[in-house]
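Here the structure is laid out as structure tokens; the discussion comes afterwards.
A single protein chain has been omitted; all remaining protein chains appear in their positions.
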Amino acid sequence: MKDCIYLDNNATTQVDEEVLGAMLPYLTLYYGNPSSMHTFGGQVGSAIKTAREQVAALLGAEPSEIVFTSCGTEGDNAAIRAALAAQPNKRHIITTEVEHPAILNLCKNLERQGYTVTYLSVNNQGQLDLSELEASLTGNTAVVSIMYANNETGVIFPVEQVGQMAKEYGALFHVDAVQAVGKVPLNMAESTIDMLTLSGHKIHAPKGIGALYVRRNTRFRPLLIGGHQERGRRAGTENVPGIVALGKAAELAAYHLQYGTSERELRDYLEQTILTIIPDTVLNGHPVQRLPNTSNIGFKFIEGEAILLSLNQYGICASSGSACTSGSLEPSHILRAMGLPYSVLHGSIRFSLSRFTTQEQIQKVLEVLPGIIDRLRALSPFNSD
Amino acid sequence: MKDCIYLDNNATTQVDEEVLGAMLPYLTLYYGNPSSMHTFGGQVGSAIKTAREQVAALLGAEPSEIVFTSCGTEGDNAAIRAALAAQPNKRHIITTEVEHPAILNLCKNLERQGYTVTYLSVNNQGQLDLSELEASLTGNTAVVSIMYANNETGVIFPVEQVGQMAKEYGALFHVDAVQAVGKVPLNMAESTIDMLTLSGHKIHAPKGIGALYVRRNTRFRPLLIGGHQERGRRAGTENVPGIVALGKAAELAAYHLQYGTSERELRDYLEQTILTIIPDTVLNGHPVQRLPNTSNIGFKFIEGEAILLSLNQYGICASSGSACTSGSLEPSHILRAMGLPYSVLHGSIRFSLSRFTTQEQIQKVLEVLPGIIDRLRALSPFNSD
Partner (left out) sequence: MWEYTDKVMEFFYNPRNQGTITEKQEGQAITTGEVGSIACGDALRLHLKIDEATQIILDARFQTFGCASAIASSSALTELLVGKTLDEALSLTNREIAEFLGGLPEEKMHCSVMGQEALEAAIFNYRGIPLDHHEDDEGALICKCFGVTDARIRRVII
């Protein structure tokens, strides 16, 4: 699969070779349990410490504010449950209609347990209306949870403004930054965010590791209860190789954020060319308030899966909807929440780039895509008019 | 650390080279998200399928009954919470005093939420009294959770008898088999067990992966809520390399279970020699109803940490108490529950072997240990008589 053109980096990313190099010794020689007393365990403990510092540095946080988890979903679940457990008298949650299932399905579950959930709507560019947030906040609001950037459109929410308002009502503020971390600079030291979720496999670390930022002095209850790992905030023997990998991935992400990559230019080139040379195409999501790596494009009158499969024939990997909903037959809940017309809803494709994406790869996509779209439109009953 | 003598395999194990070989391609070439539609994701999906079959085969279970988790602690937490959520009217839990903190601390937490918990006691050989279980069971008992084998002493509980009694009262039956899997043969097809926890890093897979067996038709509620991974029983992008590794580790464990290793002979030789040549030593736990790899020995009149540190000097890794509690200064809750005298309580060491343990390593331990014990006893005020 070396020569696959992988434009599905919002689903998952390849492990950076340096990251693999950093973690390998912890899959071989240094297999000790960090909780063990012997030297063998101790060595591993200091590797975890370094990784914690690396992740903290990427977020502008303190190492003690980082809790390692197994994935983004765990971080999201842990944050919301902790916020509720810490404030048992508050029974209201505010989130948005376009969150990841890790938040949305959890919230639906909590509704069945007697919590009230407000799902903020978005406009047709995927943006929040802050006055709707203002109107929803009450003293009963335990937590406001919004994503930093949307996984399907890349649209970025005005996180600090939301946080400011949440604080005014005494609500905890959680941000699902799984898609934002490594793509936009973050500085927890000057933020209103109380808890922030990230996931390793979105930033060139392997699957199976993530982290939750928990601001110092935030009342917290662990989701996984057991041993005293992670200072009592997440029990279970530490995924040492994963943690070391996440640390290295965070360090590399910080480097690339500072010194730049060609992601944005390549994305813009891909997007502009498609919108120009292929008729009946539209950009989904706000054109500017957006991640630099994501482009979600609607191809009218044809269906997304057919496009994906045709791209797949050329070794091009992209997606329609998020990976975890593409198994279902429904169109993306995110594009639906944006109120896009049906002709766009069913034929939208997400291209998501990474720092490993090359000019040649984008060129190849632009060569084959127009033919694919033409062929499918020729098959479509809606195109003859 | 190649030449370290590692006798702490109940804390964690080294990754088998074959396991590493199996997982590596999924850390490099095959990084797709199994939920993605493109071929790239699909390849990964079939690797997960194979791993699920391998784990199922080790347990004598159906592949559909295996849910991958991030560790033993998650499996334990998920099982208990699922059992409670599925039977909201039942508010009683039965477990034992010698469980791992992943069960014990969770149960203490649940007591604060209004559940009643019975902690079954053990005798001075670490064994249960089934009449105490019988007396504790009521129609209100949601779940009985006991460990298959104890992490510190290796003592094996009469799981099927317990399960039989649990069934009679309509309680769900969970078994923490983190220490038993790979060491004793299991056959879920002919068992009373409804849910069973295992952890990869105890069977030569890496840290960060585990599995929960959930018997078909058992009502289950996921602990992690989000996407539809693991057929809705555990959300979060799958730890593909970890899952593949666990599959391979399960296959190897099944092989070694069938064709044997020298673990038991080496353990017996180590244990018998220590008890014979070093005075004032006792075996903790039942001598027969026990895992083949574990030996917990009390060295009277001296303190465990001092022994460990001295062993460490010779590159020998062992432990006192379980890894996750050894950071604390209290003597093991397990040995205390067994009612051992203080002279033993503070000076007990667990040696836990693996299939990689060699005759030479055991010989080396036996060479240095008597001297260490002598030296420490010479320092002890309790030894002068």
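When the chains are written out, they are named A and B in that same order, and each has its own residue count from 1.
The rule is simple: contacts are C-beta pairs under 8 Å (C-beta built on N, C-alpha and C of every residue); 3 or more make two chains touch, one makes a residue touch a chain.
Bear in mind the structure is a predicted one, so any value in this text is a computation, not a measurement.
Participant: Among A:103, A:291, A:306 or A:337, single out the residue that touches the unshown chain.
Facilitator: A:306
Participant: Looking at B:36, B:151, B:237 or B:357, which residue reaches the missing chain?
Facilitator: Candidates B:36, B:151, B:237 or B:357; residue touching the omitted chain: B:36.
Participant: Using the touch rule from the top, list residues of subunit A that touch the missing partner.
Facilitator: 301-306, 309-310, 313, 327, 329-331, 342-343, 345-346, 378-382, 384
Everything below uses one rule, namely that only the chains that are shown with their structure count from here on.
Participant: Any idea which subunit A residues touch subunit B in the complex?
Facilitator: Listed in rising order, the residues are 1-2, 4, 6, 8, 11-15, 20, 27-33, 35-41, 43, 70-74, 76-77, 100-103, 105-106, 109, 199, 201, 206-209, 223-229, 235-242, 305, 308-309, 311-312, 317-320, 323-328.
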